[in-house]
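Okay, so here's the structure we're looking at.
Presenting subunit A:
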Amino acid sequence: MSFLSLTNIKKSFGPVQVVHDFNMGIEKGEFVSFLGPSGCGKTTILRMIAGFETPSGGSIFIDGKDQGALKPNQRNIGMVFQAYALFPNMNVHDNVAFGLKVAGTSKTDIDIRVKQMLGLIKLEHLADRFPYQLSGGQQQRVALARALAVKPQVLLLDEPLSALDAKIRISLREEIRQIQQQLGITTVFVTHDQEEALSISDRIVVMNAGRADQIGTPFEIYNTPATRFVASFVGTLNIIEAKVADPAAGSITIGNQPVTLREPIAGLNGGDTISLALRPEAGSIAEGAKGDASISGEVVSTSFLGSVIRTRLRVGSDIISFDMFNNPGIIPPASGENVTLRFAAKDLLVIRE
Partner candidate 1 sequence: MKKIWAWGALLFGILYFTLPLVGMTNFSLKMRRGEYSFDAYAKVFGDPRFQETFTYSVTQALFTIVFGVLLVVPTAYWIRLKLPGLRPYVEFVTLLPLVIPAIVIVFGYIRLYNTSSWLPLTGSAFGTNILLMFGYATLALPYMYRAVDTGLRTIDVATLTEAAQSLGAGWATILARIILPNVLVAVLSGAFLTFAIVIGEFTMAALLNRPAFGPYMQLLGANRAYEPAALAVIAFGITWGCLGLIQLVSRFQKSAPPKA
Partner candidate 2 sequence: MSSAHISARSPARRLPLHWLGILPFAAFVALFLILPTVKIVVGAFQTPDGSFTLDNIRGLFTPSILAAYWISIKISIASALLGCLAGFAISAAVVFGGLPKGIRGPLLTFSGVASNFAGVPLAFAFLATLGPVGIVSVFLRSELGIDLRVLGFNILSFWGLTVTYLFFQIPLMILIITPALDGLKREWREAASILGATGFQYWRMVAFPILLPSILGTLALLFANAFGAVATAIALTGSSLSIVPILLFAQIRGDVLGNPHLGYALAFGMIVVTGVANAIYIWLRARSERWLK
């Protein structure tokens, strides 16, 4: 059994079922992200692990112990909330000390541990500040230290970065990942930001309407999305609607232009519609670009994103984006220009609905 195992978890609020038969095992020391839009059930699962919600069915085991009968304060779990949730009436030191204090730890031990935790988040100098005197990023680091001070078995992070500025969001997520690896603590992270999930997770669970659409490493999730939802939610994949020409030969048409896939198409007939995914970085319009497939289209727009230039092509009724790396010598295609995009046929992924 995994360190944290969720078996057949269900949850309904009244007539609405928000989590359907969820199964997952999380290994000790693993960093797992739950990714999905709001209302997909990711936060509900987190709150069930914490014990704030009781599952309507199924069981939660941590380190072999059934958590079903345990109240939140008996579970030894650390949690960081989206809105920091620091106690406003306590200074940084007392906030971090709170869990130790209610556990009856001696004052000397508390002071040692608090110092250690503040060292971990590099805020030793702010021990006497009250929460209102801290920036959002500082508050969230204190919240992290508070959660970790009691040496929890599992750390739960409920969208801890979404209230912060973009810049701090990135530096803090790196800090969280680094501390997590340093302590080797099993962590569940809930977010709606795919970049966040991709950048710090060992594994990602993409949630959709109360179910896990796909569980896999960031690499798998991004490169081989299992469903159309995963493909559209993670990254900026192009979803192309194509028509099947000859299923056995793997030939299709995109906006009347023929393209041949690497494999035959199972379960579809000629004339059926098929969804395909193409990563924006998989194609190129440069002279002599490699690729065994190509489509032509009209340039709709070009946007400069810093390190890359993203161009949108109209092919039939589809819009296909592709990225090229910026370099000063490049001349971006102009709107209205007709260009040919070359790519490897193996990069064209068939998407299940």
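If you want to know what made the cut, all candidates are chains of the complex that A comes from, given by their letters.
Note that in this section a residue touches a chain if its C-beta (ideal position, glycine included) is under 8 Å from a C-beta of that chain, and two chains touch if they have at least 3 such contacts; residues count from 1.
The structure displayed is predicted, hence computed values, not measured ones.
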item	value
Given options 1 or 2, the chain of this complex that touches subunit A	2
Sites on subunit A touched by candidate 2 in the complex	50-52, 71-79, 81, 83, 85-91, 98-99, 101-103, 130-132, 143, 146-147, 150
